[in-house]
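As you look at this complex, bear in mind that one protein chain is not there, while each of the others sits in place.
Right, chain A next:
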Amino acid sequence: MINDNLGSKRRKLEESSSIFNVFPETNYEIAEKAKSNFSKPSPDDIVLKAQETNSQEIAVGVKALKLDSKKPAVTKPKKKIDVSKELGVKLSKPSLSFGVIGHVDSGKSTLAGRLLYDLKIVDSKTLHKLTKESESIGKASFALAWIMDQTKDERERGVTVDICQTQFKTEKSLFTMIDCPGHKSFIPQMINGISQADLTLLIVDAGKNAFESSFGLSGQTREQITIARNLGLDRLVVAVNKMDTADWQQDRFEQIVDELTQFLVDDLAFAKEKIRFVPISGLSGGNVVAKQKLSWYSKGTLMEVLEAEAELKHSEDSADRFNDEFIMSINDIETSSDDVLISGRVNSGKIQPGESIAVSPSGDVGVVDKIFANIESPGAPKAKQDRDLVIVGEFVTLKVKNLSLPDNVKVGDLVSRSNSPIQASMKIKCKITTFKMNLPLLLGSQFILFRNNISVPATLSNIEGRKKKHLGSNQDALVEIDLVERPIPVLTYAQDSKLGRVVLRKNGETIGAGTVEEVL
């Protein structure tokens, strides 16, 4: 008891003495602080000054603010190059990217493999090895397809699962070929592939009943070509494949041409002169690169047709198209220790190593360290090429440094210059057209929204100017769409005719397509 009392007394004493001791010191500190405070502008001054600056500037500043509040510096290209000369070289050669689509087992991958083999991009040693491997599991006819189909699933099951992209040069042009899966389950990947193409290469199987079933209601031909058309691809080459199984009969070819033309022109509003038909055999190679002797056909091999299309696109492209704002959509990402390899297609504008970029929606800012391309030429071994400048339409890999959160970069994100980041949103207004649906699309019902190579769950939140709370088949409507999981970077159709398009799918059916009118 006594001890306790003593202790508390002592504490009191100490407390009071400490007050006396410390007081002058604090006083001094306060005086010092007061002095320094008055050397700076007063809080009122700061507020007044801030108010003076125009509000828009603040808004821009707020947008650019990040958690670590490091201000993104806009950096200049590393190397000084003669941009106009470089552009001249780039613009002199036609380039074309085409997506290979069609019903499952119509021979897309085999044709793609055949094209690469006959153009000597793939050497005979490689093919020989694949032939042996495929024979050993009793799938000899798959050897050419295995050039494109790499993974275990794809080889064992004999279907393409994901897209495979190859860039190659011929004497006349530069091509990017995107082999898409044809199976119904992999339509999302097919959309990803075709959204990077300028032209659709549709493969149909000319075999007995094969064309009919692929074009029928359960077949994939209709859905795929409808999607491609709604993503803005208005040029089409149809390769009527496996003509060898139909004895290269003119009747069969023309029957298919008639039936397809009717559907493409009447239902999908293709311009008749923008569709080309070529009879081929991917497996034997007839009329792909090598000419097949046919008395009734004289419009060139598939390769010649593609080169003509490239030429045509080249003549139509505007010569100053690289002057637009730089935008690239990300298609593939590889992360190494401190930098990120971002691959994709340059949607517009141009970029050089050393320039700073922003990734939307994460808002992360980094610097392009290097740019690679991967173009293969006949007879030459595969190798990456360093680039000093890339422009719209090219498929490239950017090596990006200084991103603060490399893991936040996702496939489908958009890359732009750091001083003009792209807006990301959870809500958009779209003009859509519904297709034939089994069930109506209700307000609030979920579906998958496809935009370029992105697919996210979304719901219908409003139908404008309508009393009913659902959309039926084949209707046009202006709707508001809410994204469920995360914001995505959005551009309106007016800003970008390719990135401003959307496709809607639900329960494995394509239920509608449209354009982005407004970012909300």
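Operating definition for what follows: a contact is a pair of C-beta atoms (placed from the backbone, for glycine too) under 8 Å apart; a residue touches a chain by one contact, two chains touch by 3 or more; residues count from 1.
Criterion: contacts and distances are computed from a predicted model.
Set against the options "DNA-directed RNA polymerase II subunit RPB4", "Vacuolar protein-sorting-associated protein 25", "Protein DOM34 homolog" or "Decaprenyl diphosphate synthase subunit 2", the UniProt name belonging to the omitted chain is "Protein DOM34 homolog". Although one chain is not drawn, the whole complex shows that of A:F142, A:F186 or A:Y493 it is A:F186 that touches it.
Which of A:T170, A:S377 or A:S473 touches the hidden chain is settled by the complete complex: it is A:S473. Shown as candidates are A:A373, A:L443, A:L478 or A:V519; the residue that touches the absent chain is A:L443.
The set of chain A residues touching the chain not shown comprises 126, 147-148, 150-153, 157, 161-166, 183-188, 331-335, 343, 382, 407, 410-411, 437-440, 442-448, 455-457, 469-470, 472-473, 484-485, 505-509.
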